[in-house]
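Here the complex is missing one protein chain, while the rest keep their positions.
Chain lettering (A and B) follows the sequence in which the chains are written, and residue indices restart at 1 in each chain.
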Amino acid sequence: MMEAPRALRVLLGLMLIGLLLFPLVGERFYIQYATKIMIMAIFAMSLDLLVGYTGLVSLGHALFYGVAGYALAMAGGDAAPSLWWSLPVAMLVSALVALVVGALVLRTSGIYFIMVTLAFAQMMYFFVRDSEYFGGSDGIYLNSKPSMSIFGWAPLDLGNQLHRYYLTLALAVATYLLLRAVLRSAFGRVLIGIRDNEPRMRSLGFPTFRYKLACFVLAGALAGLAGYLTAVQDGIMNPEQLGWHRSGEALVMVILGGMGTLAGPALGAGALMLLELQFSIWTKYWQLLLGGFIIAVVLFLPGGLGSIFGRRRGGGAGHG
Amino acid sequence: MAEAALRTEALSRSFGGLAAVSGVSLECRSGSVHAVIGPNGAGKTTLINMLSGDLAPSAGRIELFGEDVTGLPPERVSQRGVGRSYQKTNIFLGFSAFENCRLAAQSRLPSSMRLFRRAERYHEVNAAAARALAAAGLGDRGDMRAAALSHGEQRQLEIAMTLATAPRVLLLDEPLAGMGAEESARMVALIRALKERHAVLLVEHDMDAVFAVADVLTVMVNGTVLASGRPAEIRANEDVRAAYLGED
Partner (left out) sequence: MDFPTFLIQLLNGVQYGLLLFLIASGLTLIFGIMGVINLAHGSFYMVGAYLAFSLTELIGNFWLALPAGIALAVLLGIALEWLLIRHLYRRDHLYQVLLTYGLILVFEELRSILFGDDVHGIAVPALLNFSIPLTDTLSYPVYRLAMSGVCLLLAAGMYWLIARTRLGMTIRAGAVNREMVQALGINVGLLYRLVFALGVALAAFAGMLAAPVASVYPGMGNQVLIISFVVIVIGGIGSVKGALVAALLIGLADVFGQVVFPQIAGMTVYLVMAAVLLWRPRGLFGSA
């Protein structure tokens, strides 16, 4: 019921194979870009959990993404922090921020929620940008990549682009599988019920606030994973990573791919980033093309690219 | 005699200056149907919304098996054993009929914060859902998408979902709304069957149905109780005939 249509999943499977083999033939720039795409896929899937499955349209999701990246950047001094502890800690930081922000923000709904999530993300953006402690508007450089060594043996060297690529791929797949399992669970069903008809869920006895908050925290933690990987990949964190353009972009990816399908947003991330690349090759004013494209998608293809493959799943509800 | 399952005391609700409900006191006992009737705008929906927790009372008291539940939010009221069905069908159209009931039954798990076991694997929940569907007469329609059900079947599903939460008190808001003769007869039979093990508060316009199942009738007009008593008494009551039953 909440599975993407079969054709979409087949496509995803083929892409996985393609991604596994790609570095053998791809140029360095494209391997780098593909790594960034996979990171954004994680980010987009985490947002789909909120938007597509729980009905919470957040315009501030980049907050949790940026916070984790900054956590890593701040933790790294000259010595490379170990991934084995810095990654969980970064995700935990994101989760905690999501808990605090969520407790406030989930008291609102609908349009208030959209505006308030945006406002909180911007608050953090200004805080980080205006304080020297966080490197100001230039951001912070990571002097070295996190090490993955345990007792002297390192499975991967994150200074190597190829290793970063495969680590990101593994984590992207893991995120997908994790979210798929969660969405099939009792918890996942509650989220979908909340999306379709929250008042009915309450009258059936579900304390919906708790579930929304838990979902918010989980989505925040996964956004943090994407943010951490960005810091690793780019070697720099700047305030734009918290900004609303990042949040807005993620939302576009979710819609473009087809929200509420999990696989869709992952593909939407790829589609959007490849489009941006192409647009920027065509013109320096690529945002004009991007803006026009987004408008066209909303007007003509609201189900996202996935809808080309047929209906994603039964949606809608009877509202009282 | 057993205590009242549901009791209200001088229950009132105002919106701005307008008193939608004022001073309503009634009792509903297990094993009986208490029907609330009255013209449109009498405050029946506001009353039921207060009882289910969807609306907070401005004044008065609601008791469930002797415990004060006034002003509790809908999820808490539901967990205390109250099930409510809606006048405008309020089901999950995108899910199958069975899934609608399964989700409703899932609400009785101590917690749904279970992230890893597949939802279908909770056998007790599935069983409760199947029982509720059967009780509402939809036993063979479980796999159909709710949106594909007929109107009458959707009203039945509405009741089934409520039953799946294993309530002790049922608040039925115009269950016969929009139903034809045959479907109505089925619904009346269902309500009669349900009253054996529940306390039922029924808001309805269909007078034939009301007189067929009700043990107690309360007539509301303009937010207050005009008369309350056994069906025969109410039928004979002059004020009620003038205000509501009209000439028939």
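To be clear about the criterion, a residue touches a chain if its C-beta (ideal position, glycine included) is under 8 Å from a C-beta of that chain, and two chains touch if they have at least 3 such contacts.
Just so we're clear, the structure is a prediction, and the values are computed from it rather than from any experiment.
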Omitted chain: which shown chains does it touch? A
Given A:255, A:273 or A:305, the one touching the chain that is not displayed: A:255
For the chain left out of this view, which of A:57, A:192 or A:305 touches it? A:57
Listed in rising order, the chain A residues that touch the chain left out are 51, 57, 59, 104-105, 107-108, 110-112, 114-116, 118-120, 122-123, 126-127, 130, 244, 248, 251-252, 255, 259, 285, 287-288, 290-295, 297-299, 302
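Simple rule for what comes next: only the chains that are shown with their structure count from here on.
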Can you compute the centre-to-centre distance for chain A and chain B, using the mean CA position of each chain? Integer Å is fine. 43
Could you pull out which chain A residues touch chain B in their complex? 1, 181-182, 184-190, 193, 196-197, 199-200, 202-208, 210-211, 214, 313-320
Report the residues of chain B in contact with chain A in the complex, numbered from low to high. 52-54, 73-75, 78-79, 84, 86, 88-95, 99, 103-104, 106-109, 112-119, 122, 145-147, 154, 161, 165
